[in-house]
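Heads up, one of the protein chains got dropped from this complex, but the rest are sitting where they should.
For subunit A:
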Amino acid sequence: MNTLYATLGFLGVYAYVSFASLLWGGLDRKLVARMQRRMGPPLLQPFYDFLKLVGKESIIPRDANRFFEIAPVLALATSIALLAYTPLGFEPIFGTKGDVILFIYLLTLIGFLRVLGAVSSGSPYAQIGAQREMIILVSREGPMMLALFTILWRLNELGVTKPFSMGTFYEHNVWELGTPLSLIGTFVLLLVFMTWLASEIEVGYFDIPEAETELAEGTMAEYSGRHLALFELANAIKAFVSASLVVAIFFPWGISGYLGLSGVAAIVVDLLFHTLKVFAVLFVSMSVFRAVTGRLRINQAVGLFWTRMLPAAIVGALLLAIDTLGVVA
């Protein structure tokens, strides 16, 4: 019986997140357009795009192999699977011990499936895009994992019930731990996470694999019709999920407790409030970032991660460690 409820809830979450992530796509385009003194497309444009693409014929290149068609399906399946482990204002539906590792793997798998699909298409643009995607993937995961594991280790020190799982973020608030030293450390880690988020959803500086003016959409160059629609949806959900991770770590407050709600009502209110926080994080990391920066070269982006973000993550980790272990006490 419990499994049935969990499954139904999961389907509900999937439907809701698909809607919310596509809605964010429209909001983002409208907000960026206003920042650039344009009108921008209608708010529901991503929905129209999605529906149009679903109804269109998908053109398969002559040189493509089977993975070209399989990759988008797998990408969407992976992003749906991700939702089972994503904290959305409440503990993940299928959360268990140590599901953070699974979460990161699944998040990386979407990028990997994009690469697989691009390489399978046989187009030179897609191949260059795939090369770039792989390089940036390897660079961005290091600092982010260090930052994530530092925080998890910090929470684990406090003796949580399920160590190294997504649910632990809700048990303690990272900002309320320790002295100002760890506050600074957490802030540094927040910066690392915001940069990682921008890179994960490929905007601004990190719009490198899909560089429209350089590679004609790079990894997505050969995709059209239904397959493109699947990738678009997978990417939109991925953006929502990645931002959810940042929200869960750094902004884990819920409002249902203050309103005195419980049961389904509390879950719904928390989910809506979580969506609001996700939109706020994405607004900073996506819309504003996209409006005020251009695209970097691949070596500059990789350099940014290895020479700026990794040291920043190390500094943040050291600050937290010093504070926790009491070296400067």
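The rule we apply is simple: contacts are C-beta pairs under 8 Å (C-beta built on N, C-alpha and C of every residue); 3 or more make two chains touch, one makes a residue touch a chain; residues count from 1.
Simple rule for what comes next: contacts and distances are computed from a predicted model.
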Taking the list "Sugar ABC transporter permease", "NADH dehydrogenase", "Extracellular solute-binding protein" or "Cation:proton antiporter", the UniProt entry for the undisplayed chain gives the protein name "NADH dehydrogenase"
The listed residue (A:216, A:284 or A:315) that touches the chain absent from the view is A:216
Which of A:45, A:58 or A:293 touches the missing chain? It is A:293
Missing-chain contacts on subunit A, rising order, are 35-38, 124-125, 127-128, 131-132, 204-205, 207-208, 211-216, 291-300
